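The complex appears here minus one protein chain, its other protein chains still in place.
A, B and C label the chains in the order they appear, each numbered from 1.
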Amino acid sequence: MIVQFSIVPLGVGTSLSEHVAKVIEIVNESGLPYKFHAMGTIVEGDWDEVMNLIKNCRDTLMEDLERILIDIRIDDRKGAKNRIEGKVVSVEKKVKRKIKK
Amino acid sequence: MIVQFSIVPLGVGTSLSEHVAKVIEIVNESGLPYKFHAMGTIVEGDWDEVMNLIKNCRDTLMEDLERILIDIRIDDRKGAKNRIEGKVVSVEKKVKRKIKK
Amino acid sequence: MIVQFSIVPLGVGTSLSEHVAKVIEIVNESGLPYKFHAMGTIVEGDWDEVMNLIKNCRDTLMEDLERILIDIRIDDRKGAKNRIEGKVVSVEKKVKRKIKK
Partner (left out) sequence: MIVQFSIVPLGVGTSLSEHVAKVIEIVNESGLPYKFHAMGTIVEGDWDEVMNLIKNCRDTLMEDLERILIDIRIDDRKGAKNRIEGKVVSVEKKVKRKIKK
């Protein structure tokens, strides 16, 4: 399945990038395929792989924080693989012009 | 932690209530505190309790479906309990008039 | 259409209820049907009614804040009305036991 998640730490002011950087390092070390963008991180894996990764990110941030919000969006399609790129390619084929990705 | 989730089955037409009913039955049987509303289900529990519940809902729906979308929003606050009602009460105290809930 | 939204103010510490209370007062004054729960506010109206309401909430909070996050989920179904209660009733009819709402 393909999953987008983002974690919002509360009580740390308006700049969150230091905490997001910690999350990205954990994602990077997981070995799962991922893509990082301005509104979250997309990862691909089975349920346990992805949820354990997000739990690991949450546990790490909660060591220093009192409250966090996590947003998770899952697209689960039987038998589908390599969808971080595949979903974009599938749409691109149906669009007449070159699109920004 | 307090968690809102919703599951959207694809490929079943425009009416989703039959599938949502299956989800609610599983939530009801879990024994976790919950509240069902028009845009999702709110449950409270620790990470493993809630995520195992959502995984159980997903596994059940995927028996008959090819693709589902799941949206999960987590509000994780150290030491906080009874927040399905508590968060609403906390806001109500700061509002001058009676609010609809 | 039926819309759930929530606004997260950043840079105000870990307690957000004072700011959420401001949002609820604005929603209450709008006259639109709404329901407030622990993870957001559900309102019903046409596109412009609902989006102007959310914009109004955002403008009010941004008077005092530097950064906010807003989450909006829309369920838009042609001709459907009274769905804040109607969607719940539609699921309830398909569930064998009494559910918590």
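Note that a contact is a pair of C-beta atoms (placed from the backbone, for glycine too) under 8 Å apart; a residue touches a chain by one contact, two chains touch by 3 or more.
A quick note: this is a predicted structure, and the numbers were derived from the prediction, not measured.
**Student:** Name, in rising order, the residues on chain C that touch the hidden chain in the full complex.
**Tutor:** 47, 51, 55, 58, 62, 66-78
**Student:** Which residues does chain B use to touch the chain missing from this display?
**Tutor:** On the chain B side, contact with the omitted chain comes from 8, 10-11, 13-14, 16, 66-67, 69, 71.
**Student:** Residue by residue, what part of chain A touches the chain that was omitted?
**Tutor:** Against the missing chain, chain A presents residues 2, 4, 14, 17-18, 20-21, 24-25, 28, 34-40, 42, 71, 73, 75, 77, 83-88, 90-91, 93-97, 99-101.
What we mean here is this: only the chains that are shown with their structure count from here on.
**Student:** Rounded to a whole Å, what is the gap between the Cα centroids of chain A and chain B?
**Tutor:** Computed value for the inter-centroid distance: 21 Å.
**Student:** Cα centroid separation between chain B and chain C, in whole Å?
**Tutor:** 16
**Student:** Can you pull out the residues of chain C that are in contact with at least two other chains?
**Tutor:** Those would be 14, 71.
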